[in-house]
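Before I ask anything, here is the structure I am working with.
Of the protein chains in this complex, all but one are displayed in their positions.
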Amino acid sequence: MSATSHAHHDEAGQAPLVGSLGVDSRKLGLWAFIGSETLFFTALITTHLIFYARTKAQLMADGMLAHMDPKHFLGINLTSVLAAILLASSLTMVLALAASKSKEWAKFRFWLLATIILGSSFVLGQAYEFTHLYAEGLKLAPQYVFEGETVKSLFGVTFFTMTGFHGLHVTIGVIWLLAVYFKVQRFAASPENPMDVELVGLYWHFVDLVWVAIFTLIYLI
Amino acid sequence: MAEHATHDHHAEAHEAHSTRFYWMVGAVLAVITTIEVAIFLVKDAIGHELFLAILFLLSIAKGAGVVMFFMHLRGDARIFQFVFVVPLTFAVTLCLAFLTIFSHHVGIAG
Partner (left out) sequence: MAIAEQKLTSVSPATASSGSFPWRTWLATVDHKKIGIIYIVSAFVFFLLGGIEAMLMRVQLGAPNNTFLSADVYNQLFTMHATTMIFLMVMPMNVGIGNYVVPLMIGARDMAFPRLNAMSIWLFLGGGLLLYMSFLTGGAPNGGWFAYAPLTQVQYSPTSGMDYWILGLGLTGVASIAGALNFIVTVLNMRAPGMTLNRMPLFVWMNLVVSFIIIFAFPTFTVGSIELLFDRQFGGAFFNPAQGGDAMLWQHLFWFFGHPEVYILILPVMGMISEILPVFSRKPIFGYSFVAFSGVGIGFLGFIVWAHHMFGVGMGPMANAFFSAASMVIAIPTGVKIFNWIATMWAGDVRLTTAMLYANGFISMFIIGGISGITLASPPIDLQQTDSYYVVAHLHYVLFGGSILGLFAGAYYWFPKMTGRMLNERIGKIQFWVMMVSFNVTFFPMHIVGTEGMPRRIYTYEAGMGWDIWNFIETVGTFFLAFSVLIFVYNVLSSLRTGEIASNDPWDAATLEWAIPSPPPSYNFLHIPIVSSRRPLWDAKYPHAAGDGHHGAANAPASVRYEYTDEETPGAKEIHMPSITFSPMILSGGLTVAALGFVYINKDILGLPTRVAALGFVLIGIAMVAYAIWGWIVDSRKDSPYLGQHH
């Protein structure tokens, strides 16, 4: 029961008495949750940055940085495609929302399905990247093996923890998108549908935002 | 009592953007991403500091675009901006503070 309040008027029917912010309760709750999740991912990203700086310093002291930088594992090609996929899915998401607000249900289904497919592609692409990295020698372990040489570093641990939790959030998002898709299909006349779509959309855009941060801080820097 | 689920609230100014607008924002985001990748490919030529600065600005622009327009934070009720921006500020502070504390700079961090 998400109670939204409506304005009460005093007995003379004059200006509404303020008693609440008058916003949708679930939307406010979700934004606050997004705020909380921002700190969650920041802590994970910060941990990664701290240990990457250490690995770099250690490799630089050994004169091995150029050769053994763990960034060599991370292919810019695949990750750029993944970034593009997620950004595109944000676009399709907001188009789906617009369609649901203007009650163009065929369009809505198209754009939401597109979002689901793009999101699933991201998850599959990420899973592929993980298996590829494992095969190459970067694992969730306190060392990595690059071209036969072992380097003691927490890069793999922090990388997989951070991107793994992001991938988990994307997966949950895809499930949520599917749920909304089927719900709107089943209960097409429900007046809550635009808000249901907006809520999953907000979560989805946030997941994309985290990837923007990870892409820059982890892959590019 | 009758349903009021989609009642228009005085606090929520919800001007809907046209779909053309969303396509344009999407295009801008795509362009920015392309520039980021391009800059990455030539990063050795432009120096580390400039590379970092450009990347940060570009990704902030991308993030702002997603938040302001796709998530509709611009033009929405102020409370939503508050509950997003405040933790974001805390988050950036946490990150910078931790990076400083763990930087091993003599005098600042042990």
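We call the chains A and B, going by the order they appear; numbering starts again at 1 in every chain.
The definition used in the following text is that contacts are C-beta pairs under 8 Å (C-beta built on N, C-alpha and C of every residue); 3 or more make two chains touch, one makes a residue touch a chain.
Bear in mind the structure is a predicted one, so any value in this text is a computation, not a measurement.
S.K.: Taking the full complex into account, what residues of chain B touch the chain not shown?
M.R.: 1, 3-5, 7, 79, 83, 86-87, 90, 94, 98, 101-102, 106-110
S.K.: Touching the absent chain: which residues on chain A qualify?
M.R.: Missing-chain contacts on chain A: residues 1-8, 10-12, 16-23, 25-26, 28-29, 32-33, 35-37, 39-40, 42-44, 47, 50-51, 54, 140-142, 152-154, 157-158, 161, 165, 179, 183, 187, 190, 192.
Here, only the chains that are shown with their structure count from here on.
S.K.: At what distance in angstrom does the C-alpha mean of chain B lie from that of chain A?
M.R.: That pair's centroid distance is 13 Å.
S.K.: Which of the residues in chain A end up touching chain B in this complex?
M.R.: 4, 6-7, 16, 21-24, 27-28, 31-32, 34-36, 38-39, 42-43, 45-46, 49-50, 53, 76, 80, 83-84, 87-88, 90-91, 93-95, 98, 101-102, 191-192, 194-195, 201-202, 205-206, 208-209, 212-213, 215-216, 220-221
S.K.: For chain B, which residues are in contact with chain A within the complex?
M.R.: 3-7, 9-12, 16-17, 19, 22-23, 25-26, 29-30, 33, 36-37, 40-41, 52, 55-56, 58-59, 62-63, 66-67, 69-71, 77, 79-80, 83-84, 86-88, 90-92, 94-95, 98-99, 102-103
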